[in-house]
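Here it is, the structure in full.
Excluded from the complex is one protein chain; the other protein chains are retained at their positions.
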């Protein structure tokens, strides 16, 4: 019997990507689709690429509309998920694609988001040590941020194996869909095409504490993170370039071995053959993560680079992957490692 | 029992897209993958987005390698298909994604391609009147060119209904993958990004006789075609803007009605609601065709516009759709109308 | 003594491009810069590429602020220029970069813009027959629309020489800056990158009557225009593909000769050598127009294609060129035919 899923926030990029995936998921029946400012509009006008849903109309995001589903996905602005989630039964699987329940530290939340902390839910990055067990059978899932997904998967093997000093330096380039669909001048095509630009420099980006949380857990000690996000002239994709000083005695071989071991059984994280480097085009529309790592002996650093699709593995694909685990079905159902390229 | 398929020319863009589709086609088992200059290389290095095939090696394109398959796809340069096809048995389904067998008129072939005409195979654009019947059970299929696919689907309803004068004016914009993977200076990213440029202006493009063939068949009289292709700064997609003078008495209503009737039952061709226009982003990676039509009363013309993905519906998706029909399985198997957007 | 120029609407794309040109114009001193919603803001925050003006603040668009200048450029939304222009003295050169004074026919204006017609000013496309004389010494200039600039320069030689039937078919691709800086969802980078899409199809675009006006004047008879604009994934540039049925007796030679004759002395319009076609990248940031023309004998049509930078020759460069003529200084002052490429 099909699992019935509702999507709150179906008019945005995260919601649209989620619907793209759910449409081909064999175990899911798509139920209510909601959106507040767009309630009443045809989905065909808002998400013209989702042809099979073109004639569906958006409903308002209310408890009544969301009732009667087995799974409810929340693709809402930060800070709005808690209020909606409270009104859903404890036996409903609620998957929050926003930030509200990602952080364990209430002080971090308060500092970066400026509102009271709503709580902490099992974290939907199954590849991290211990994460799968926490997701199995859970009725609540906090989907990770897109940058923390790319960064944590690139660096956790180095930290888990004790190879890297606890000071990570990360520069990541993201496609513009990561900034959402609300129109702002700096996100206009005229502004972004032909341009690379940083933002949130110097520790201000809200994904920083989430990266620290993940890497510190892998390292078993507090890891500091210097994180610089940049906006790249492409619709999708994150390329995360991550490095840390190598601990004494680390060699190219020990680094390679640690990554091979950590990622060997992962269905979506693919350590590339030596000499081949990730490209975001290769994971376009797929749930795959391409990872490569090098030991720069002259600079004394481990450099790990990952490429993901920010909307797929970085948001909606990660949500579906965690849903599969929570529901006890095969983790890869409805997901692919095949990108759309060129 | 799975149908076993070989792909000759698996290292190019058409071959790569075909493999992307065949990988998720439930009735297909992927057999030999060949490529002459790249024989021996890992597919992971050539098509890094096709993760499940990363460790497959390319073989040379020989009769021995291609033997023992139920279907052989030819993604070869123009003029090379006939020699390979001759060596394949008559009971093997051969699907040519090149131009060799598209034209009925040997003189046209000779004039535009400069070599002897190899013959004419059933034409793989099922939506054209009579095309499906010719494909059913056929052991040979000529996949249409990408521009003719977009143009024919935009204009045949007008011609089939006798609404348009037999002089079509077509301007189409194509993503760069239509120009192939062989590196040439004018196809460098530095050259194409930020630029629109025409080519083959004035009747010289090889797809012109194919459009004339299709539109003339629909009209029941010779249709002339003025065709201007342009290269657009995007990897995929064709937007075809097609117009012809409206015959006397034609109205917006009669145009709309003709298109609704002609396209009503097509699984992949979608006539958009009035007021909504096609965008190539909406069909990215999908086999869908978005069509819209207007009657410009002041200028006395019918304007029909279509958007396709040149690699999917325009090449590899069209090939799979025709294969399905030839094999007698559901026409939509392994294909989607869901685009990857934004 | 320097000519003192004010710019009303200095925060938008047209205003920014105008300032870029005026900064290197040897005869101009930049005076007041105004903008209503952005009044009080530093130009450095609004136009970060105009480093020499970074510390200038925008003032409100009032008669007092605009007083005391020799030239006032109006880069305002359509319909707002008339009210401002009325308050400027008759001895001030007023150059309207909006649409308000372009059309001669009040009915056309009313139909396409929905407001009362403000009047008609000398038309700032000096290359059209008779246009230069009307601009010399004029105190009012209506700068043409970007599409009409590209289209008129591509087609007027054919019509002036009597080579073409009076039914033009035009498909043009424009960079996104033509749609302005006001943020709208369909102009987001995420939406436009990787996509081509038409708009205003079927005769609805406001630039249509302006094209008809220009081409009819050249032809000496009413020319109908079927115009389809498309949005291309690039910040700047217009590629206009224009065609019309050739009159009896027209040959490739007679077409070439007509274009060579019509464009021979133009400093900015460059007829390319045979075999070379325009590309918008080649005129990026320049006031040049690249034109090429072909006679498609099989289809019986003349195909003329032009490439311009929509912000330079299509807007601000055209404004400066007309200003030079109106002021009696060399027409090319402060303008270049050198593009920024690749």
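Per-chain numbering from 1; labels A, B and C assigned in written order.
To be clear about the criterion, contacts are C-beta pairs under 8 Å (C-beta built on N, C-alpha and C of every residue); 3 or more make two chains touch, one makes a residue touch a chain.
On a predicted model such as this, the values are computed, not experimentally measured, just so you know.
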{"item": "Touching the absent chain when the full complex is considered, from B:162, B:189, B:220 or B:273", "value": "B:189"}
{"item": "Contact residue for the chain not shown (choose from A:187, A:232, A:263 or A:338)", "value": "A:232"}
{"item": "Where the missing chain touches chain A, by residue", "value": "167, 169, 171, 173, 175, 188, 190-191, 193-199, 201-203, 224-228, 230, 232-237, 239, 241, 243, 245, 277-282, 284, 292, 294-301, 303, 305, 307, 342"}
{"item": "Contact set of chain B toward the excluded chain (per top definition)", "value": "13, 175-177, 179, 181, 183-185, 187-194, 233-235"}
{"item": "On chain C, residues whose C-beta touches the chain left out of the figure", "value": "13, 16, 20, 23-24, 42, 44-45, 47-52, 54, 177, 181, 193-194, 235-236, 270, 273, 276, 279, 281-286, 288, 290, 336-342"}
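Everything below uses one rule, namely that only the chains that are shown with their structure count from here on.
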{"item": "Distance between chain centroids, defined by C-alpha means - chain A, chain B (Å)", "value": "35"}
{"item": "Interface hub residues of chain C, defined as touching at least two other chains", "value": "175, 188, 190-191, 193-194, 233-235"}
